[in-house]
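A short write-up of the structure that comes next.
Apart from one protein chain that is not included, each protein chain of the complex appears where it belongs.
Here is chain A:
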Amino acid sequence: MSDFPRWKYALVALALVFGIIYALPNAFPPVPAVQVQANHGAPLDASVQQKVADALAAQKIAYTGLAIDGDHLVANFSNADVQAKASDVIKAALGDNNNYTVALNLAPTVPAWLRAIHAKSMPLGLDLQGGVHFLMAVDQNSVIDQQEERYADDIRSLLRQKNIRYESVTRVKGRGDGINIALRSDADRNAAASDIASEYPDLNVNNGDSSGDRFMLNAAVKPQKLQEIALGAIKQNVSTLRNRVNALGVSEPVIQQQGENQIVVELAGMQNPAEAKKVIGAVATLEYHPGIGYPGDPQAVDAAKTGNVPPNARLYYMRGTHQPVLVAKQLIVSGDQLANATSGTDPQSGTPTVNVTLTAAGAKRMLDFTTNNVGKPMAVVYVETTYDTKTVDGKEVRTPRVTEEVISDARIDGVFGKNFQTTGLGSPKEASELALLLKGGSLAAPVDIVSESALSPSLGQDNINKGFKAVMLGLALVLLAAAIYYKLFGLVADIALFFNLVILVAVMSLIGVTLTMPGIAGIVLTLGMAIDANVLICERIREELRNGSTPHASIRAGYEKAWATILDANVTHLIAALALTTMGSGPIRGFGVTLLIGILTSMFTSVTVTHAITALIHGNRKLKTLSV
């Protein structure tokens, strides 16, 4: 009997079955589809399905499937062009009120029994299915600026509240150096220091210079708090971007943080990058300020004409009407304190409204403000930042250009905090647009697109075809070469190599590695290098045979002696693959991950699987020669 233990046969058999089952879903490529989802409690039933079917039939658009699947309706099409056309038709058929979201999608065709055991096909990268990729950098400096300005405001109101007279509260010029407070007496300074420290534990309060009757106090945001704020800003930006992207109707968008201050956005299948950028690239934030007068009132018109703006105010223009309006500099709440915004109808007047919900911190500030200002106007200022880049002396200088406009200037009807309504909007459409803007517009920090790429779906399909052919040709050539050079042992290695590909694909599918072109290159390279272990084993067996060992002893010695070499060679190779996986999220990482998994699977298939097959073939027979 051979020296190959029975449990190893079981392991090999198990691994092969596992590999086949979990690699199988990739044989069922997803088809282009349009997905319809109902919002606001709108019905999604057979009548909607009929409506869609009629609309498609009227435009002579052929579909390969149309069915309600859970809470959404899915229509399948033969290719991406038809899919895009159909999407427009369905959108028109269902009307453009917000009741239905129509999105491009890829519908899986994997049989239900495979899906039940979590077998799924590998998601395809943008280079294989087309789409838009953005890399965005978050402007951390502006986060710090904003925080310091807010603390300065808070300190001012705290000192007023506590009746401590101060000369000035100003930000120190150096970013992150805090806020300087000038007071009139040492007693005032001590009182202010203890009040600020107890009210804002995140501030480091220190005495500064004092000269004559000027007593300085410095309040700086603690470094760990600054870090926390910066981190929070990224997190919030990610979730804000997710909201915005969802409005675009893209299936499974990728939005994730990369490194310390970058965000990656990948929209698969998106055909129009400009549209995507308009929504996600709008670096917009919102600010609530006390209004002064009303839009287009004489004071504002005068300020616009002469340029003489009151010192505590700023001059803006209304969106749409371009009427001048004066707004106080004081900031009530900013966009990052906005929790939610929905459009609706005011039950009393029947006019369209936007219902806004603030975070706890925002609610407190809003309550404080409205308590004293009922009947006065409050303006919502929309701030959009774009960047101009110039190259000066070989270095890039980035200058922000800020566009600010007032999107709503409404009277405060009563005292409110967490929840309030904005009324006086022209139409339900305007209300829903404002709600979307408010909700999606609350980026905690401006982002800047630093890298972008767009790839057409046809190029993606082209890449898949070429990649698939390359894998198959590479595999066929190696199989052929091994069989010729090592005869029977070559054929055994071939079977193992084939299963290596199957298990590699199965593992990648199971852990959800996104397949990209570099990933395919990694698969091909893995196939080429996996055979190395078999070359080592076969050469060893040949050597042992030449040294006069019996066939059985040669096989045993061949596997034993080659194992140490295979292990060393693979561990060093693994170290290299590991380093590749640490490189960002780009093509290198996709390649590294594939290589890493490939090395591990190839060690199993090239050694254990071939050993099992060899033992099966040669096991109990008396051998005179070996076909190697």
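Simple rule for what comes next: a residue touches a chain if its C-beta (ideal position, glycine included) is under 8 Å from a C-beta of that chain, and two chains touch if they have at least 3 such contacts; residues count from 1.
The rule is short, and it goes like this: contacts and distances are computed from a predicted model.
Asks: Among "Phenol 2-monooxygenase", "Glutamate/aspartate import permease protein GltK", "Protein-export membrane protein SecF" or "Glutamyl-tRNA(Gln) amidotransferase subunit A", go ahead and choose the protein name stored in UniProt for the chain not displayed.
Replies: Not shown, but named in UniProt as "Protein-export membrane protein SecF".
Asks: Of the residues listed, A:N463, A:S554 or A:T608, which one is in contact with the missing chain?
Replies: A:N463
Asks: Any idea which of A:A187, A:A360 or A:L473 touches the chain not displayed?
Replies: Hidden-chain contact among the options goes to A:L473.
Asks: Who touches the missing chain here, A:L14, A:V450, A:I511 or A:L623?
Replies: A:V450
Asks: Since one chain isn't shown, list which residues of chain A touch it in the complete complex.
Replies: With respect to the unshown chain, the touching residues of chain A are 127, 133-135, 137, 273-274, 277, 281, 386-391, 394, 396, 448-456, 458-459, 462-463, 466-467, 469-470, 473-475, 477-478, 481-482, 484-487, 517-518, 520-521, 524-525, 527-529, 531-532, 535-536, 539, 542-543, 546, 561, 564-565, 568-573, 575-580, 582-584, 586-588, 591-592, 595.
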